[in-house]
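Below: one structure, written as structure tokens.
Yeah, one chain of the complex is gone here, protein chain that is, but the others are all in their spots.
The block that comes next holds chain A.
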């Protein structure tokens, strides 16, 4: 199966270094303290943050830090075939853990002791890169909720098919059996917080593919900053500043 044509075009007509179109919206859920919708191509994810609020289970309360919880679930209709068990299965539990640990690393939890921050992510449409879209949406939602963070966390995936490093894999490319590198970084601090890879990749190529993913993450970070700035302008305008 040819994933990169001889002219250098992928299955959906993109160039190997081209990301899918991104779109984000802040404040989608009025009931949440912070929320955001993040779209990467056909992958659409909604994140809601509730917190900081009182810890629901007193025994889990930490006296010096905030407790961060995360739940990832996919809507029944989000993937190609209808899913019977959208959450509680192993994949969802693993991704919930990954997102929680990634966000926990950048939230200044010591500033909010004895409290709880809940991050809920719901996948509405899945077309590859759901993990990355969830992390990006969670970052926006946390920013919307006003939770103090060290830096934004942005995430992007990259792969290697037909001897070409590819940026931002969609579902077709992801299931091709080639390596799939998901990367999460703190763009300003230039630190890697999440790095996951499946399948096999020669070690000398890892550097290339990782670099490509970092570029993707930085591009997303720029977009997220624009969105946040625009949102702040809107808030100022509404306050009559």
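Observations, loosely collected:
We adopt the following convention: a contact is a pair of C-beta atoms (placed from the backbone, for glycine too) under 8 Å apart; a residue touches a chain by one contact, two chains touch by 3 or more; residues count from 1.
Just so we're on the same page, contacts and distances are computed from a predicted model.
A chain of this complex does not appear here, and its UniProt-recorded name among "WD repeat domain 54", "Electron transfer flavoprotein subunit beta", "Ribosomal RNA-processing protein 43" or "COA6 factor" is "Ribosomal RNA-processing protein 43". Note on the undisplayed chain: of the listed residues A:32, A:103, A:117 or A:133, the one touching it is A:32.
Note that of A:47, A:68, A:117 or A:169, the residue touching the chain absent from this view is A:47. Within the set A:75, A:149 or A:206, the residue that contacts the chain not displayed is A:75.
By the touch definition given at the top, chain A reaches the unshown chain through residues 28-32, 35, 42, 46-48, 50, 53, 56, 69, 71, 73, 75-82, 87, 118, 120-122, 124-125, 127.
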